[in-house]
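Omission of a single protein chain aside, the complex is shown with its protein chains in their original locations.
Note that the chains take the letters A and B in the order they are written out, and that residue 1 is the start of every chain.
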Amino acid sequence: MNRIVTLTTDFGLKDPYAGAMKGAMLSIARDMAIVDITHLVSPGNILEGAFILLEACRHFPRGTVHVGVVDPGVGGERKPILVEAGDYLFVGPDNGLFSLAARVLGMKRAIELTEKRFFLPEVSSTFHGRDIFGPVAAHLATGTAPDAFGTELGKIRALDIPRPSAEEGGVSGEVIYVDSFGNLITNIRKQDIDPLSGAGCEVLISGALLKGVRKTYAVAAIGAALALIGSSGYLEVAVNSGSATGALKAGVGEKVKVRPIR
Amino acid sequence: MNRIVTLTTDFGLKDPYAGAMKGAMLSIARDMAIVDITHLVSPGNILEGAFILLEACRHFPRGTVHVGVVDPGVGGERKPILVEAGDYLFVGPDNGLFSLAARVLGMKRAIELTEKRFFLPEVSSTFHGRDIFGPVAAHLATGTAPDAFGTELGKIRALDIPRPSAEEGGVSGEVIYVDSFGNLITNIRKQDIDPLSGAGCEVLISGALLKGVRKTYAVAAIGAALALIGSSGYLEVAVNSGSATGALKAGVGEKVKVRPIR
Partner (left out) sequence: MNRIVTLTTDFGLKDPYAGAMKGAMLSIARDMAIVDITHLVSPGNILEGAFILLEACRHFPRGTVHVGVVDPGVGGERKPILVEAGDYLFVGPDNGLFSLAARVLGMKRAIELTEKRFFLPEVSSTFHGRDIFGPVAAHLATGTAPDAFGTELGKIRALDIPRPSAEEGGVSGEVIYVDSFGNLITNIRKQDIDPLSGAGCEVLISGALLKGVRKTYAVAAIGAALALIGSSGYLEVAVNSGSATGALKAGVGEKVKVRPIR
């Protein structure tokens, strides 16, 4: 049975691009299972794509091929690559899109895609999702070994991703993603604040002081803000039945501080 | 062959949530057919989710498993359930989301999901779609019998859904859903107004008086409002090649009256 292939792109859902890419893939492997993760990454926003890909990819079966196409440099100098990390294969541009997943899951190797026989016969300068990445993923899905696609690379491009820091007995971090419910997801992980949780802690963000790290949204009053550990293991600021990004006027980059209750 | 599983949620189409849920399901049953009904239910809007689910679900093959996740109370007191109604199985939170389908299709039994061996090993407090409902649906799809998942419940939570009422020789109702074309779908069914249709009837809504119940959009002039029985069997107010919600400034909750022509 063929491997599953997932797609994470900024193509949008109206244009013919995602459909054309799927057509090219199905022309190579007719009975492939293609699963959309999203096509609504903000155009050209590599960090956002990297975060979504990391959070979704790790729930798929071992061996799944994850294609990522957020590719503002298409047709330029950036290399087309294949990355093996954790139990998965990633295919797309070498612009940092896979750097989060590679760091968290553990990168095994990276290969520059140089073998043109796995591309479409004619490669455009502006749509490598259809002409290179989709076809390579389809060939991977049918069982072609990764090293057939090109030559090994020493490393891949990293993103400059903010990391939380210990500070004055607490932990400082920032919002790295805002989801469609308006929840503010920070770069502070559960294990970063576990030492603080015994005696109780409080969270400061955008002028608000939130007492404790709660279990779920519904423990707060309707419309009230709260901090909790979200489903991905990151500290998250939410509003019960509302939008934290709206209520707190905070977005990506907003500073967050967790400290022991004084 | 595995059963089909459909998804109806308010997860949106950008975030990693729908992808993570599909990954968790495919990790249990690799060759399952997952069909998205929608992920764009308005956040937390249970009535809207219940209506969309009812309208879409009944066209699927017998035995299809329909997962619904509109779950503002996730992690709180509401129970995770499995409902057997008509020819289908429904999986999700017991908050009214399945009450419309259960009423219309005929509820056979409901089961509280208590058997943790069918959940993901670690269950978060905020994402039961990925950790409970998706996995249970995947196990149902592969043929596990409903009663393996927990203990029978006497009843499920109902929604307070408005019903049409007879009044002064006519029928009064209200708009319960506005679709993306701007059509106003009411809670008045074809059979509620059949007795009026012989001599002809008229529809009052938002200050407009519409003569007759027409066959299709194109019988009205471009830009003109009309009433018709929509594809789901409900009275619907539309504008030919336009938006009734815009033209009539009416939305969910707007009162509608059907009466014999005077």
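General observations
Keep in mind that, in the parts below, a contact is a pair of C-beta atoms (placed from the backbone, for glycine too) under 8 Å apart; a residue touches a chain by one contact, two chains touch by 3 or more.
Keep in mind the model is a prediction, meaning the values are calculated, not measured.
Considering the full assembly, A:Lys22 is the residue among A:Lys22, A:His59, A:His139 or A:Lys257 that touches the omitted chain. Within the whole complex, the absent chain has one touching residue among B:Tyr17, B:Phe60 or B:Phe90, and that is B:Phe60.
Against the chain not displayed here, subunit B makes contact via residues 1, 4, 6, 8, 13, 33, 35-41, 51-61, 64, 179-181, 215-219, 228, 230-232, 240-241.
For subunit A, the list of residues touching the undisplayed chain reads 11-24, 26-27, 30-31, 34, 43-44, 72-76, 124-127, 130-131.
Just so we're on the same page, only the chains that are shown with their structure count from here on.
Averaging C-alpha coordinates per chain places the centre of subunit A 31 Å away from that of subunit B.
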